[in-house]
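Have a look at this one before I ask anything.
Apart from one protein chain that is not included, each protein chain of the complex appears where it belongs.
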């Protein structure tokens, strides 16, 4: 059994890791840490888990964590993981970081969007954990920068098309919509039921920190810098994320080629579902799952390409993809622990 | 492998049976029927199941169903199951009916609340499928009347106390609240998002058909007729049911005795969680699970007993309990297929 | 024009006062205060009010407030109003306090539920502002303890029946349900969208501070102490409150007498709607209004009386009733400013 530790187990992504890993056939969750709830049983914080998860949260002592784990998931606000990863890696642990700290190759881009990076040496070897796109590198990695939720939902439909030069990269626009759990478990006016329910709004237009993350990955695939227009919105629901992506077809490219490209690319990847042509994605169809549902349309009036993707922001957009990456790193089947049957409603 | 058929697979309870049974280690789902969607792939109706459930819905031909099943779940509106159960039983099938048709021993009570009963002969042998309370009879049964959602949530806390004569049965009041999925998948003004969201209402006050069902079961346990006051309400959420039950303690009975009675009664039953005394149930803690969470309080001002239970109306209140009953009938572990880890949010 | 000041204008009850008073034909809102947002335009906090309300929030300086107001609404957490009311009253202001500080006649009951009372001298003259029940006293009052939301929804149906001795006061149970805005605008896990939506729960069972408030008022009406069993629940919606009240009819009392009693009592009171006998209350029918909808049923199985009331917790349960009380105190028509037409959805 692989021994897994979760640093930051009581945030939503951390708790989702607990849920998924607790059913994984090859993993034993040996450590849960929480700054806020050290000493508190996990099921006192998430009472749904009463009788299901019996572990008590503990302080984050890296040394003691190293003794009891093979793989460590860091589900913390950015800045903290980069202070821990060097020691964990040095002790031979595999590290999957769900923050932004190891997503960038370009430290300057990270620092422009976030803050000074204190573990730049690791950026060279860290691998961007978009499982379907960077699988070979992930399999060999010691350190994963697990993608942001928005980037996951935008890159999965776009990466193959950019790689195949089927779209004009100067035309890319991603209009994205997220459920409230994306804002985390911290209490704030932004997550207050009365401020959020029966409400729909845009936020951080053109200035969201996931924008440079998407740009960097697309640029790497394209071979030259790419800038996407990215506008996130908040949806009055708990889980779910949809990205509607607009692109101009490359000259001489066709809708049929786009569909074929995506079909071929994702044929070996069970978690990306190119849904039947007469259907459109709905976030509730991926709720609680690691699926990414994708549909493709061509606007009849303008010929513009429209790509629509749906994920669960906490699963394929965070904890699920993290476990998928661990599966790839540890030689498990990539679906282990991730095939919980979805709910009909 | 036990071969299971689901008659009425595309309503919410039926689809939930599909979800649960598709992960059951000892069951092979061999038949899904749907009047409305015969010939349609199940995943066209529930797109979440794309790539997960690959069966096509078919018409309900009892003969052909009998050839391919060992157990049949009927998830249909009442009246239909009583027209099918005799033939299914005669062909040696075990039948678990999720409608009201086989819940009553007293045909007159059924007919007063519903309509003329056409299979009265089977009422003598049918067993009320409240798994924890009637386990021995369920294990030997050929035909189960699976309890209503409200009765399940009300009887689980009350049955042991009535059996132990710890409460005055003349004092019983159940104020119950259900999510909208309890109204089924049929489109109506009652389930219209704009009529239901940001709304809370009582309905069928004192005249709900689950009232005589509860009365009959409590009366059987008590040994004399019992009448409970039962008021259902509609909550603007999809899944979940809570019952707040008021009772006067029997003379000389104490809160401590009530707690001990419930603790002893449910010790062997993993799906009933008597939650820690400092917590109260929340429907989200049982969402998607077969758990029933129960708390007990005594009102300091009046000494009145307050019992609070939470279930997922589609799981412990319908499909989950039906599978639990099948497990008991077939000699499986009662938790098989029913331990999907709950979601933290 | 009556000059009105609102101390604590940026909480939900305060903001609702701003909304209502801004359309009142006889009132000029001259002061808005906010500890948190002093110096900030009101419409920066509530952007819906852009172009509608142009006032800037200020610090709470009682002296300066007295110069510019005739009536002062205090919409603050309890404890603060009792530190301000004496000075306001001494300066000839009429004070309507939306906290609990002036709701109790019995200081000991207040102190048992809240904390030491520092303005006990005013309790003798303060009037409990349940507009329909204490209208004569309200008209003459200088200081109003505006009722809690739960007490309003429970006392309106019960007060006339207790006064007429049509119900057995030892039998009273109120199962109440509130939208999330009742918890106020403060950010907390309790109001976090992801913790509250798709959730229904009971809280403070038997120990809510509105319990002694209800008991005191019922006791005053009854002439002897009354203890009601009161269980509040949280509904996943923003606004709205429903109370389902159970009572045993007094000997020789009938359902018809109960209906007649309520009809007669509320005939002169436009905000209490005894809805047609074939309907039941729904919180959405009173959303944004000062109405209290009431229905009466008798449980056929037990003869028990069931009273159901619906209010908007922020209007009739707080700001609306406060303005109604001001109308009575100032000699306005009691509906002035309070007849905004309800929304169909």
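Read from first to last, the chains carry the letters A, B and C; within each, the first residue is number 1.
Rule of thumb we're sticking to: a contact is a pair of C-beta atoms (placed from the backbone, for glycine too) under 8 Å apart; a residue touches a chain by one contact, two chains touch by 3 or more.
These numbers were taken from a predicted model, which means no experiment stands behind them.
Asks: Of B:35, B:140, B:165 or B:192, which one is in contact with the hidden chain?
Replies: Of the listed residues, the one touching the omitted chain is B:192.
Asks: Just to verify: which one of C:160, C:219 or C:288 makes contact with the chain not shown?
Replies: Final answer for the missing-chain contact: C:288.
Asks: List every residue of chain C that touches the chain not included in the displayed model.
Replies: So the residues of chain C touching the missing chain come out as 12, 15-16, 18-20, 22-23, 46-52, 181, 197-198, 238-239, 270, 273, 275-276, 279, 282, 284-289, 291, 293, 314, 339-345.
Asks: By the contact definition given up top, give the residues of chain A that touch the hidden chain.
Replies: 170, 173, 175, 177, 179, 194-195, 197-203, 205-207, 211, 215, 227-231, 233, 235-240, 242, 244, 246, 280-284, 287, 295, 297-302, 304, 306, 308, 310, 345
Asks: So that we can see where the missing chain sits, which residues of chain B does it touch?
Replies: Given the touch definition above, chain B has residues 12, 180-181, 185, 187-189, 191-194, 196-198, 236-238 touching the missing chain.
In this section, only the chains that are shown with their structure count from here on.
Asks: Looking at every pair of chains, which two share the most C-beta contact pairs?
Replies: Counting C-beta pairs in contact per chain pair, the top pair is B-C.
Asks: Roughly how far is chain A from chain C, going centre to centre by Cα mean, in whole Å?
Replies: 46
Asks: When the C-alpha atoms of chain B and chain C are each averaged to a single point, how far apart are the two points in Å?
Replies: Between these chains, centre-to-centre, one finds 39 Å.
Asks: Could you put a whole-Å number on the gap between the CA centroids of chain A and chain B?
Replies: Comparing mean C-alpha positions, chain B is 37 Å from chain A.
Asks: What are the residues of chain A that contact at least two other chains?
Replies: 12, 181, 197-198, 238
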